[in-house]
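Structure incoming, see below.
One protein chain omitted, others in place.
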Amino acid sequence: MSTCNAKKALAVLATLPLVLLLTVFVSPAAGASNIEVQAPDQVTVGESVTVTVTVTNAGEPVVGGEVALAFVGGVGGESGWVVVATATTDATGSASLEYLQRALDATRMRVEYFGPDGQENTEFNIVIVDGPQLHQSDAGADIPILGVWWLVVVLAVVWVLIGLAAWRLLSIPRSTRPAARLARFVPRLMVGFIIFTAVGMFVVILTKPESHANLDPGQEFDRTPRALVGQVYEYPGLTAGDLAQTSNELDGRQLYVQAGCASCHSVGGDVGAVGGSIVGEDAPRSVQSLIDEIREGPKGMPAFSEGTLTEAEIEKIFDYLQTLPANS
Amino acid sequence: MIQPKTVAFLGAAGLTLALLAASRSGPVPTLLLGVLVVLGAVPVYLRRSFSAAPVEGGGPGDDNTALRETPVELSSGGSSRREALKRLSMGGAALAIPAAVGAPTVIDMWKAKASDGPATGPSGRTRQWGMIIDLRRCDGCQSQGTAPQCTLACIEGHFAPEPMEWIEAYEAEMAGGGTQFIPTPCQQCQNPPCVSVCPVTATFSTPEGTVLIDQDRCIGCRMCMAACPYDRRFFNWGDPPIPPEAMLADYSVEHQAPAKKGTVMKCDFCPEMARAGTLPYCVQACPNDAIYYGDLEEDIATNGREVVAFSTYIADNNSYRLKEELGTQPRVHYIPGHGELVGRDRFTEGRIATRWPWVERVKGAVTWRR
Partner (left out) sequence: MAALTTWESTLKERALAPTQASGRLYTAWLAGLGLVVAWGFVAYIYQWRNGLYATDMRDRISWGLYISAFVFFIGISHAGTLISAILRASNAGWRSPITRIAESITVVSLISGALFVIVDMGRPDRLYQFWLNGNWQSPLMWDMMAITIYLTASVVYLYVPMIPDLAMFRDNLEGRVSRFQMWLYQSLAIGWDNNETQRRSLAKSITVLMVLIIPIAVSVHTVVSWIFAMTLRVSWNSTIFGFFFVSGAIYSGVATLIIVLAVMRRIYHLEEYITPTHFKYLSYLLATMSLVMIYGNASEYITKGFKMTEEDRFAFEQLFAGDFASMYWFYFFGGLVLPALIVAFKPTRTIVGVVIASVFVDIAMFIERYFIVVAGLRVPTMPYEPSSYSPTWVEWSILASGFAGFMLLLTLFARFFPILAVWEMTEERTSDQTSQHDRELEPAP
């Protein structure tokens, strides 16, 4: 028993200096790891960027430290830190983090160092310049000699031959002795029909509407929702910047779509489906009247209970509606 | 602007007329053929007028702005769309009057419809929507005791007729025993078999990489359904069973409500939701945050909780795409799993059947089996 205790005491004694050491070195120095960042001031979208990081601890380079590079990104109403590159520091305590610049609004960046005492961050900002389209779809195989012109040529040959066969008939009524006036009609109708059908076919081929617009993003595109007629519709999304300053209007915009208002009243609120337009002159007079309408569900509109939309949320929707232009 | 189709058309029309003149026929056949030729011209001019719109004054860039301004002109004329429709219905005569007179014609409506460019990011680059579905977190909503909530939310948001499940959680056998749930929306192929086979271009790929259907153009031949290798297209066999309020919704190709009898429908990837700054119904509804929606152009995706880099996330998690070997190049990526991260045992089989929430249906609506 006693020997046992003695051993324990020894063990505790032996660990004490270790613990002390750790406390001395780690805890006061926790924020003291020095992270030096060398990043370009200005970056163009599509450019490959190298950020050099040097991690030192009390003047000593940190070898084999895990570092990561992240930026604040936003999409679909959400934003957060997005890690784009990771690396391990070398003997000099430095590491280079490489990534391809894709987002335009990723100006707020940080380097994360996962030291023995948890994560340490150093924030910095870069300026991003717009660049070219980066993601391109592709489909099928592009075989140089193949094209619609072959189809046109083949069809042209076929139609010309059919037309010639019918054309031959035109001379038959002419050579008959008592000229048959009635008889001329049939071959002419036939030739006319053949020309008409052939022309129609070529028109159909040559006026084919664009159907694979994904292969050429950014092109002019002739198909859009009618609900959006009247609006020049930029993609607003919510960028990281927007999200930083949340407001009733922005929340209201999300709620408006989430709760299904947009399903009936359209995204712009103006073209009216169930209850018609709810912007401009037709906009609700007060928050209370909007709450009443939503709870009651007038004129065939489904009623929304407290469980679906709280009063606070309705107020946000109200604020959003106020910002929408009439007849936009 | 002279286009090859115009040349071809005028050439053929001239040929016909020359033939008629040469054959010294009477007035009746000449007139008849003249009418035929004029009819042949109709598609040329209809198409020209709603695809190219105002072309005077320059390059493609200008074209785009011109197109974008068209709807503004329409509304600044003081007439809302409703009025425009009313005027349209006043009589066939209105159809023939050019836009200058004031009443919008069918052609104007088309022009207006042709207003919008693709959704561009803040930078002017085109967004490229994509999706990641993390099967490790999908338990087919077994733990919720409901049918898959992505499906339910999608149905409600889109007034989807019974029995269409635009995003459907298939239960698939796994190689080592047990099952996994695979929520399957339209895969938004970049080499879409359905788009290539549509005879009237009613289904098309957008610059944003999504595949949409124009139910105002669809002729219901169902060729696309035969071509789709993912069983992701649905047909309105009868009068679609949708709630009465859906009938009043304003139809657009990006928000396919109300459903139209005799046409094909499918998941549209909710671009109008993304524009409004929120996430698709299925993403919002997933209780386990298994579905990520994002933009491949800016390389970013979110499930509503966290934001990740699209390419890094799929690479780090060994993603795959359904039937990748077919070369359809889907935009929906899957991370293999069977719900293990949310505590599902792969031998717990069965999902709760989907029920359509419509209490009341439009008159004459019928439902059918899949």
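Just a few scattered comments:
Order as written gives the chain letters A and B; numbering starts at 1 within each chain.
The rule is simple: contacts are C-beta pairs under 8 Å (C-beta built on N, C-alpha and C of every residue); 3 or more make two chains touch, one makes a residue touch a chain.
Quick caveat, the model's predicted, so the values are computed rather than measured.
With respect to the full assembly, the chain omitted from this view is in touch with A, B.
The chain omitted from view is touched by exactly one of A:A39, A:L100, A:I126 or A:I162, namely A:I162. When the full complex is taken into account, the listed residue touching the unshown chain is B:K261, out of B:K261, B:R321 or B:R346. Annotation for chain A: contacts to the undisplayed chain at residues 148, 151, 155, 158-159, 161-162, 164-166, 168-169, 171-173, 175-180, 182-187, 190, 193-194, 197, 200-201, 204-205, 207-209, 211.
The omitted chain makes contact with chain B at the following residues, 43, 46-47, 170-173, 182, 184, 193, 196-202, 217-223, 225-231, 233-239, 261-264, 326, 328, 366, 368-370.
By our rule, only the chains that are shown with their structure count from here on.
Spacing of chain A relative to chain B, judged by their CA centroids, is 16 angstrom. Interface residues of chain A, counted against chain B in their complex, comprise 45, 73-84, 100, 102-105, 130-135, 137-140, 170, 181, 184-185, 188-189, 191-193, 195-196, 198-200, 202-204, 206-239, 242, 250, 253-254, 256-258, 260, 262-264, 266-267, 270-274, 300-302, 327-328. Against chain A, the residues of chain B that register as touching in their complex are 4-5, 8-9, 12-13, 15-16, 19-20, 23, 25-26, 29, 32-33, 36-37, 39-40, 43-44, 47-48, 50-51, 60, 63-64, 67-69, 71-72, 74-75, 80-82, 112-128, 156-159, 190-192, 195-196, 198, 201, 203-210, 212, 214, 244-245, 248-255, 257, 272-279, 283-284, 293-302, 304-309, 312, 329.
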